[in-house]
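The other protein chains are all here in position, but one chain of the complex has been omitted.
Should a chain be cited, it is by its letter among A and B, assigned in written order, with residues numbered from 1 in that chain.
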Amino acid sequence: MSKPKLAMTWLSGCGGCEESILDLGRDLTGLLEQVCVVYWPVALDARREDLGRMADGEITACLVNGAVRTEEDLETARLLRRKSRVVLAHGSCAHLGGVYGLANLSSVREILDRSYPTPSVSTERGGAPAAGEAEHPLPKLLERVFSLDQVVKVDAVIPGCPPASNGIRDALSAVVGGRLPTGGEVFAETRALCDTCPRRETRRKDTRVRRFKRFHEGSWDPEVCFLEQGLLCLGPATRGGCEARCIRANVPCRGCYGPVEGVRDAGGAVIGFVASLLEDAAPEALESAVASLPDPAGLFYRYSLPSSLLGGRLRKEDP
Amino acid sequence: MSRIISIDPVTRLEGAGRIEIALDASGEVSHARFRVVDFKGFETFCRGRAAEEMPTLTQKICGVCPTAHHIASVKALDRAFGAVPPPAAEAVRELAYQGFLFEDHLLHFLVMGGPDFLATEGAKTGRNLPGLLNGPYGSVLRQLLEVRARVRDLATLTSGSALYPVFGIPGGVSRAVREEDRERIQGIAEEAVDAAQAALELFHERILPSPLYSNLLAAPHLSQRLFSMGLVDGEGRLSPYDGQVRVVSPEGNRFAQFEAAAFEAHLEERVEPWTYMKPVFLKRVGWQGYTDGPESGIYRVGPLARLNVAEGLPTPLAQAETERMFDRLGGRPAHQTMGYHWARLIEALYAAERMQELAWEERLTRPDIRNPIAQGGGEGTGVCEAPRGTLFHQYVIDQDGIVESANLLVATQHNGAAICMSVEGAARSLIRRGVIPENVENLVEMAFRAYDPCLACAAHRIEASGRVPSRIRILDHRGETLYSL
Partner (left out) sequence: MRMTDFEPRIIGFLCRWCAYEGADEAGRKRLEVPPGLRTVRVLCSGRVDPRHVLEAFAAGADGVLILGCRIGECHYRDGNVQALKRVVLLQHVMDSLGIEPERLVLAWVAAGEAERFADVTAEMVQTLQTLGPLRRV
């Protein structure tokens, strides 16, 4: 029986998911022996035309990380989808749009206006610039950032920014073991981080907050639930599976594993539980509590804005 | 006569870029360009964010060097908020940083740059880490991989996670290192020193004497006589974690030294129509085009440049190796681009030695790891040496602790012009009269791989397009693309 063919590549990503693969350590070397890696640009010299020459569905499983930011990303996503039996969204960007999705708070016009001054013509050594320059405009930005499943069918997800090793290991074991994931399986917990949080015993059922504290407002107890201490932790609305790495480092969760099973809009889920924590509904108290959250959209949707119900900022003006 | 070669994507680096080589009418290389067409737009979406989120947000520029961004970012916040971290916090931060510097340099050697020189076969199937693990160096490479993994694992005691450092808080770090963990840290630091030495041994035994490496090392077209920039301490020694910025001329004279906050007065970005990684040059020298020498404001950063700039290294084993290197390269400063690979391993050794020193310092495990902030907002610049070069984070934070603006100048950007020059140099040496040798792709790629470029970083602010699968194209003198492979 021939080995499954594996591809691992990126769209608009940062390289962190590549690192997460390398962090499998010894499991990685063991794994590499059980698959045939046909496309892995960070480590191998296989070229894009090698990809193009493959038959449709020839790749058994393809891990794709990075968000869909440009037309090029869109083309690549579609090409990979055609050539692969299963596609796994690897990491927050592919899963939810990721941090780069915060660009959806601005319009493309706003981004472009704020960016490049008009390029000056450079004086080149060796004569005139090649005439072909103008033929190669920059790959076009899509009007907003998308998650992978918004442009192609995705068979499974390995969440996280980047994912912790366990999720990747489980996904790759499934591939190697011939149990190709389908139907949108998510390689993490189904329930919220609170369920597996090392501090869960210290959270009371009737926790209430008058206002939220900022990090620089003072220290906090490294053993007690952040919400109990008035620090906003997104754990209640975030899928578990990360082994609470941030909690163990004594900082609150920022939601990189995305929403729990069955929930579509991560930020909306956060609004729900945060509202339920507020102690006092009297107008001034409520205003004060809400004002203590300086950037709710940027925080609640930090990893998931593209995949949210609204997808980004709505505008009255046409683009 | 002209033909086209296309390499798509350029591989074994972080990010995506494109190389274009233009031939003139007689088939000689007229110029080459390394085009980065990556886009993220960080400076746009950092505005309006809560300041304390910046260290974890800006690190998403690059998943290979998140720790470098995290450190530069939290330092910028320290200054903006007027907070001075206590000694224990500084020790924890630096320990995390040195661990990262060590393992990131080792990553490049193992996965990206090293395979070019360690592979015994010429074909692309063996010229990669998975292939090499089954070859004659398999066991030492495995050892290096394992030590690298253990050093990364150490992050759970310091920064939180090597993949996702989170410990940076304005005025300190989020938690202390426990005394009961000290022994483990010391053990891993010692392993790191051994591993760095093993890597250097491999380099001396297999790479330095090899015809491929030694020819490229000596190749005039791969020697760019440029200014060098890097951080130094109060005694002018290598100090990548923190220090003042020093610039040294191609002849080795000290040209400038300044505090990081003043970087905009010294460095200028150049806008080019064909690339979105805007190269940077020294204002006081000026831009003369893609040329080297003391009249050209182009400079380099990263391992070789840092060693060029430093008057020595504060750790003994790395210092000895540095002397050995400059001896072989003909003195300091050295301009052979392939020297970057050697300098990188020396820095890995330095980082391991620093880890060892910190692991034995009493202040490392003190419980007080936070100091209060003095003001609600302000301006602040943080600097550190990312493995690829000097990294600046400069923020303006309003009095409510919200980011008004963020200005980032990232390692690979500084090297933008130099990378073009090295790529062009490589192309020139290989392509004559329109004859393009078979292995041109690999040899041209090796020219930029020496810099360990990180294109996600370089493109953090490029506000236009996105990733392009990298390709090398050769254009004829009319600018027409003739073919792609």
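Keep this in mind: a contact is a pair of C-beta atoms (placed from the backbone, for glycine too) under 8 Å apart; a residue touches a chain by one contact, two chains touch by 3 or more.
Keep in mind the model is a prediction, meaning the values are calculated, not measured.
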Specify the shown partners of the omitted chain in the complete complex.
A
So one chain is hidden, and I want to know which residue out of A:80, A:105 or A:249 touches that hidden chain in the complete assembly.
A:105
Touching the absent chain: which residues on chain A qualify?
104-105, 107, 143-144, 263-265, 267-269, 271-272, 274-276, 278, 281, 286-287, 290, 293, 295-298, 300, 308-319
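Keep in mind that, in the parts below, only the chains that are shown with their structure count from here on.
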What whole-Å value do you get for the distance between chain A and chain B if each is reduced to the mean of its CA atoms?
25
In the complex formed with chain B, which residues of chain A make contact?
10-20, 22-23, 25-26, 29, 32, 37, 41-49, 66, 69-73, 76, 98-100, 102-103, 105-106, 110-112, 114-117, 119-127, 129-133, 136-141, 161-162, 164, 214-216, 218-219, 222, 245-246, 248-251, 254, 256, 294-295, 298-299, 302
Interfacial residue positions of chain B with respect to chain A in the complex
7-9, 11-16, 20, 22, 24, 30-31, 37-41, 44-45, 48-53, 56-57, 60-64, 66, 81, 83, 107, 111-112, 124, 127-130, 133, 142, 145-146, 149, 152, 156, 159-164, 166-167, 169-171, 174-175, 270-274, 276, 289-291, 370, 372-373, 400-402, 442, 454, 456, 461-469, 471, 475, 478-481, 485
